[in-house]
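Every protein chain except one is present and positioned as in the full complex.
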Amino acid sequence: MAADLAVDLAARLPSLLERTDPATASGWRDHPPRMGFFTDTTVCIGCKACEVACKEWNHVPEDGLELTGMSYDNTVGLGADSWRHVAFIEQPRRPARDPGTEATCAAASGVADAGIRWLMASDVCKHCTHAACLDVCPTGALFRTELGTVVVQEDVCNGCGYCVSACPYGVIDVRRGDGRAWKCTLCYDRISVGDEPACAKTCPTDSIQFGPLDELRERADRRLAQLHAAGVGDARLYGRDPDDGVGGDGAFFLLLDEPEVYGLPPDPVVTTRDLPEMWARAGVAAVALAGSVALSFLASTAGRQR
Amino acid sequence: MAECHPVGFQWVMEAKARGATVIHVDPRFTRTSAVADIHVPLRAGTDIAFLGGLINYVLANGRYFHDYVVAYTNGPTLIGESFEDTEDLDGVFSGLDVEKRRYDPASWQYENAEMPSPAAEAPAAEGNAHQLSVATAGRGESHGSGGAQVPPEPERDETMTHPRCAFQIVKRHYSRYTPEMVEQVCGVPKDLFLKVAETITSSSGRERTTAFCYAVGWTQHTVGVQYVRAAALLQLLLGNIGRPGGGILALRGHSSIQGSTDIPTLYNLLPGYIPMPHANQDENLEKFVEATATAKGYWADMRSYVVSLLKAWWGPAATAENDFCFDYLPRLTGDHSTYATVTAQLDGTCKGYLIAGENPAVGSANAKMQRLGMANLDWLVVRDFSLIESATWWKDGPEIESGELETADIKTEVFFFPAAAHTEKNGSFTNTQRMLQWHHAAVEPAGQARSELWFYYHLGRLIRERLAGSTDEMDRPLLDLTWDYPTEGPLAEPDAGAVLAEINGWDSDKEPLSSYGQLEDDGSTACGCWIYCGVFADGVNQAARRKPGGEQSWVAPEWGWAWPANRRIIYNRASADPDGRPWSERKAYVWWDEKSARWTGHDVPDFPPSTSPRYRPPEGARGAEALSGIDPAVMQGDGKFWLYVPTGIQDGPLPTHYEPQDSPFPNLLYGIQRNPVRQLVSRRHNRYHPSPSAPGSEVFPYAVTTYRLTEHHTAGGMSRWQPYLAELQPEMFCEVSPELAEERGLEHLGWATIITARGVIEARVLVTERIPPLRFPGRTVHQIGLPYHWGPNGYTRGDAANELAAIALDPNVHIQEVKAFSADIRPGRRPRGPGRAALVEEYSRRAGITPDTGMEVTGGR
Partner (left out) sequence: MPRWPVLRQLEGADRTGRGAAVRSERSGGLRARTATADKVVKSVCPYCAVGCGQDVFVKDAKVVQIEGDPDSPVSRGRLCPKGAASLQLTTGEARCYDVLYRRPYAGDWEVLDLDTAMGMVADRVIATRRATWQWEDEGGARTRRTLGIASLGGATLDNEENYLMKKLYTALGAIQIENQARI
């Protein structure tokens, strides 16, 4: 009964339900708790083990030998072939930020630029509560799992690329030479059998933490309070707030500076926020789309049977 | 540590989360600095000045752990009257023979020491030439700390006020290492230095301990051993040795580099740090043991260790009548280290070379010399996963490209054998904490790939088959060798467990031994490596134990097996006070239990188990019985930790700051520029730079330091070929400050050419504030950072930093100085073809470099 009621509610009030429980809103009954990542960048040592472990597990291709000159970041960003990306930001230490004695004495003694700050942060798909990529996917290739994560199905994706422009974070992308869209699956295959995602498991300093999102949020709140108490006033959570433009992220972060510094949008908004109104106007198009879904499904099924 | 040992660094991060202060001392601001509480940028090559400054701070301010120092160190021990310090002789110690470039350590000994120094082990009649060859033969590495020959009960002044006690000598020696001097030499601001000093001293004592971690940033210097010694001296003064959370931890960089030191593929050692015998000096077993055993401590049983080793190797052929085949051991006549081997190759003495899992063509200092040496061989065997540079230099090496060598002129026969991976073989690695861990074969190696166990076993088998029936005396050691390991599987892989069982040893009934205490000197026991005895106790492979860490104590004694005797912290007697009680409850580790009259605790006590703290040895006691209840240094001939090293070290009893061989900076502490007894090899392609005051020094004005990146491994053989690693650091680069970039016109992401008297390389430029210029009164020193992972082969390719480095070595261990040298840098790519060598020659000419340049023993500032 309760589940049926929830479904009915979901049909009428998707945004309310999605806010707390996107899996139920996507039709999963008796599902496990929503799982996610909390990436505490204050303990990241920039080793990039997450990038390698992800590629090894998911067979993500190597994508080029380019020295970028962006500090030690030669991955540059998330994409079809980089599902984890460690950003490196070199900052001259601003005296106001850290009035510690070493900064002061360094300046006094003439050791040029002795004190700098080097931020490192491992970025990943946010597995948004309101996931625009999923909303716009015409084939059902992108779907919400029972664990509340957002996954592209490689056997369904037809490479239309709608999701690419829909993502407010620029995460998902189409793989060159393959044509399909790829991104972090939060290791759907691993977490389905109770394992950690490869990146979280390998992370030497536990910067990447995996678990039920509710628990991660509590843990993050405690860590933030601890840092604030220790005088690290710059510490802030990013993607933690269920009231933000994407309804909160399934993968959220503890940062030491403005999100822009890390290449993250300061105020991401789900690009399909106005979609219900758009649907009314696009009814005809939707019917055509449904036809193409059917066709692509039949085609992909046939392909598998060969 | 975060850069090169990220997973080990998790414990540092955990300690930090629990309130520890993390201090990172490095010329560069690295991934470690990024999360450290304090980063101390210092000029590369000045760590002894920095550590000396800390020692001086501790002594000048009375911050040493008095009770620990008096009871457990040789601080109270009196040194002979003839010793003269660097304070007396402006930077050198007594006994320097300028002509022979060596010290005679006779004057460094303890008061009334009757025991000779290692160099004097040779009969006096043989004269200086022989002493020199012994002195250069890496003798100090044997016996762990190298100090066998001291009187067991030297004269001491427990008040440590006697002007000739070691403590007072140390105090005087470091009195000039003031905070002001540290600032001038290291470029570390005084306030920052004092902050470090205060943090370390307030975090040491009864209630707290401080740990030092280091890697090759300390060892790869012409005075490298003394870097580590300086840390040891400081840690002893602070009472941080043998205690939990203390120590000096070498962060070693290869999976079994500790194991390959314990069971040494090293020229000067036999398994378990027994020295290789020296020609003529040790002509029989008795003389050898006499010269190498101590009276006190566990080295007193040297004969048992040696005889058991000989029994393991030559089995029934080794008898008391034939000295247990002691004569089968080949003898040393000086330095036969890897750099001496290169010289021997160039000279045509060494004709055959086998390389296994190493890549000297880019990974050793002066890579060109390595390749030229190989080009002069009759045959070369390379075993690796891929075609590394050491396998292909004859067809595509830098000398082929430049025209210095032509493939068609190179006579060397080259064999490449594909190696098996760790997943394809059984065996043990010894990690950086001396812990053996067994890895099990998961699959068979594919194709013709084989393990080294397979290769060397079958090579030995084939050689023995070919020599079977030989009556030539030179073949006896091969034919008598125990070489009957069982093989298994489709590839006839030798049973690694059987080899481990031999390493562990057995008694006359072939029953496995459980402790080196069971070894006998009469031939009734066999043991391939005495310090590993117990790894196969009860016939069980103890190294394969894997009781989950979460299901046992924090010491985790049931995971793997640590030598010796599964001890996780050695010298842990020092974790308790002289009465046997923990120095403090929160630092309790092992202690004396009165009730059971035994040592007990969280770890295996590193002490005779029932020797009471109140025990004092009777006259004439030897071995473990000669250790008093307050002698925690169970491997030292006097039972004490050494602040002052009277014997076993080539370059002086106390660490002293000398500049690197090629330094743009004068030594501000003494009138002598460099370590007077550093080991040099001045020959074509290995010339040194002018001293900083000499004309031509301005040609190489910048300081260079080399290092690893997290994403790669050593010379790249296990990382440059892996696309997932290659893409993360895809090109060789150099790191320079914005100021240096400005001074030399270097552009971010542009190319730079870096030149020394040995070679020239090119690298992409990363301009970063993470490698700051150091400003000193009247001058600024710019530093160039160079990762050394690259070479011309592999998936990511680039020039090797080792083209630039000289063969200039530490005199104790023959390790090359690649952590600090000088160079020039300029924008643009390096010349191709013959222009490459021409550019190096042009620089050398401009700097006026001759075979004598940089060879000064004294002076040279």
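Read from first to last, the chains carry the letters A and B; within each, the first residue is number 1.
Definition applied: a residue touches a chain if its C-beta (ideal position, glycine included) is under 8 Å from a C-beta of that chain, and two chains touch if they have at least 3 such contacts.
The structure displayed is predicted, hence computed values, not measured ones.
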{"item": "Hidden partner chain, touching residue among B:Met435, B:Ala526 or B:Val604", "value": "B:Met435"}
{"item": "From B:Lys425, B:Arg567, B:Arg744 or B:Arg758, residue that would touch the chain that is not displayed", "value": "B:Lys425"}
{"item": "Sole residue of B:Gly447, B:Gly489 or B:Gly778 that reaches the chain not shown, by the stated touch rule", "value": "B:Gly447"}
{"item": "Options B:Asp67, B:Glu207 or B:Glu413, residue touching the unrepresented chain", "value": "B:Glu413"}
{"item": "Residue among B:Val12, B:Leu346, B:Met369 or B:Leu500 that touches the chain left out of view", "value": "B:Leu500"}
{"item": "Residue touching the undisplayed chain, where the options are B:His336, B:His689 or B:Arg744", "value": "B:His336"}
{"item": "Hidden partner chain, residues of chain A it touches", "value": "3, 7, 10-11, 14, 23, 25-29, 47-49, 51-53, 56-57, 134-135, 140-146, 151, 153-156, 187-190, 192-193, 195, 198, 201-204, 290, 293-294, 297, 301, 304"}
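Keep this in mind: only the chains that are shown with their structure count from here on.
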{"item": "Centre-to-centre distance between chain B and chain A (centres being mean Cα positions), rounded to whole Å", "value": "45"}
{"item": "Residues on chain A engaged by chain B in the complex (per definition of touch)", "value": "43, 45-49, 51-52, 55-56, 62-67, 69, 71-72, 74-75, 90, 92, 101-102, 104-106, 108-120, 204-206"}
{"item": "Chain A partner contacts - residues on chain B that touch it in the complex", "value": "2, 6-7, 9-10, 13, 29, 31-35, 38-39, 41, 183, 187-192, 195, 709-711, 723-731, 733, 737-739, 748-749, 764, 766, 768-770, 772-775, 780, 795-796"}
